[in-house]
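The complex appears here without one of its protein chains, the remainder shown in place.
Order of writing sets the labels: A and B. Residues in every chain begin at 1.
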Amino acid sequence: MTQRYGDIAFEDRMSQVDFRVAGNAHIVVDTDVCRSCTTKACVHACPAKLFVPTDDGGILFNYEQCFECGTCYLVCDGGNAISWSYPDGGQGVVFRHG
Amino acid sequence: MRDRAGPAAEAVTVRRPEAADFDAVVVGAGPAGSAAALELARAGHSVALVERGPFPGSKNVYGGVVYGRILDELIPDWYERMPVQRWITRRQTMLLSGDRSLTVDFRSQNWGRAPYNGATTYRAEFDSWLAGHARAAGAVLVPSTVATALLRTADGQVVGVRTDRPDGDLTARVVIACDGVNSFLGKQAGLHPDEQAAHTTLGVKETLALPRETIEERFGVTGTDGVDIEILGGTSGVPGGGFLYTNRDTVSVGLVLGLPGLAKAGLRPEEILAELKQHPSVRPLVRGAEVVEYSAHLIPEGGYRSMPRLGGNGLLLAGDSAAMCLAAGIWLEGVNFALGSGMYAGRAAANGLRSGGPAVLGEYRRLLEKSFVLADHKKLRDAPGLVLSERVQHRYPGLVCDLAEGMFTVDNPRPKPGLRRLLRRAARHNGVRMRELARDALTGLRSFG
Partner (left out) sequence: MADLGDLADPLVVVALRWADARARVDPLTGEVGTDPRGAGPGEADRCALEHGLRIAGATGARCAAVTLAPPPAEEMLRDALACGADEVLRVDVAPEDPRLPDSGAATARALARSIRAELGDPGLLLTGDHSADRGTGATPAFLAAELGCAQALGLVELSLVDGRLAGLRRLDRGRRERLAIPVPAVCSVEPAGVRLRRAGLPGTLRAREAVIPAIPAIPVASGQTGAEPPSVRAARPYRPRAKELPAPQGDDPRLRLLRLTGAHEEREPPRVVVTEDPAEAADELLAFLRDRGYLP
């Protein structure tokens, strides 16, 4: 797909969203499982672009700007690669225009 | 992560509490949960309404239109008090194929007057407003609190929920899980069928700021009137659809994308959205607008056929947690179904509490079947499959646009072709067999007709 002039950078897009970042990660990805994953479906499907492939075939995951949608654990191929949960009450994303 | 709310969490076995903290615990202060809590509190029962966000609506995303007719039963003069962005007086369905489009456009000023039809509103405002009614009726809203697990006795009766706060067990005589599409509580009770991913779509949305006058000019409305546009096609080949709604000073544009298709396509949601915004029929509407929020949320899209069991043993499911969302082509409705099912769940639970018996599930089902909630879903049970089918997604928009193009192209000196010939030609061109077309038309007629 062509990246067209005029659409905002992904970081700017995310900076419009209010995240109350918790001290502990609510989602943990086991990069050892990811190394043997062939689809890497999470990389494209996560709307917050939080799954970054590393050059050793694994996945680098940051939990801070997560929408808590659940897409990743539903599309994940590697069975138990993702330990998924909601952040503690009151933490995480806060939508104002949802 | 087993002690946190997620797919791995399990119900906790406890002894039956001697006295419950509340008559009822409702999990999730979305439209379903607030309606249930409101109904229970009005019937004089003590209710706790547990919400994981700092305020109701803070975790919730939808396209933008609430069809509020069912609120007549809950809050009689709702349309005078609800926080409304714009009243929908114009509905469009847009079929996109390549850079062509065909739009069906309907306008009724009746919808801009009491008792109204539908309105755009932000969930932060709408959900907070509704939860405010539940609070005013006596329900206790417990925000910033995640229900992590069901509390169950050894014989399987649900007697409350565990929350993520210290000393967080909350006991009740009945639990209503309105915890939305991921419904980990429903899954803990084993009510959900497997294969959730196949029946789930991802919704992504951009809220775009535009000056009020610009919105009114571009969408042809004035005052508090607004427009609702459903879009078929324009998803770069991923099964799904799009939407475009007007708010007072923003427009919401978004996509609904089937998870299996998205996972396979190797395209990113915001890139597909950027592509949609570039379509010649969409671009003039959103040009120059500034993104004020980007958001995402899942939608249970399977309809009647993918619904879980609706409860049992002191637990009821309502709203998205019971997959009661109608997302099929020209419809994108869930809030009204959540309101309806939440209200009936609350009513059934209140009746059960009054008579002291736990047999609420049967009554809940009866109430749902008598109302639009299950009637609509039963009628439209084949619609999700049809709308997400390869033919509707890829071939029919092309066919319809070919047809329109054939009819409207002036090709003098050749005589105008007949409609039947155009249809046959368009069908052949788009790889649609007439037999399939007839069958889909029949399914469509049975569902939508």
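FYI, a residue touches a chain if its C-beta (ideal position, glycine included) is under 8 Å from a C-beta of that chain, and two chains touch if they have at least 3 such contacts.
A quick note: this is a predicted structure, and the numbers were derived from the prediction, not measured.
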Candidates B:P17, B:G168 or B:P193 - the one touching the absent chain: B:G168
Residues of chain B in contact with the chain not shown: 21, 48, 54-55, 58, 124, 128, 140-145, 163, 165-170, 292
Absent-chain interface as seen on chain A, which is shown: 18, 23, 88, 94, 96
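Basically, only the chains that are shown with their structure count from here on.
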Chain A-facing residues of chain B, complex: 1, 4-9, 52-54, 57-62, 122-124, 143-146, 163-165, 181-182, 196-197, 200, 202, 204-207, 236, 250, 252, 259-260, 262-271, 274-275, 277-278, 291-298
Chain A - residues contacting chain B, complex: 1, 3-4, 7-8, 10, 12-14, 16-17, 20, 26, 28, 39, 41, 44-45, 47-49, 67-71, 73-75, 83-86, 88-90, 92-98
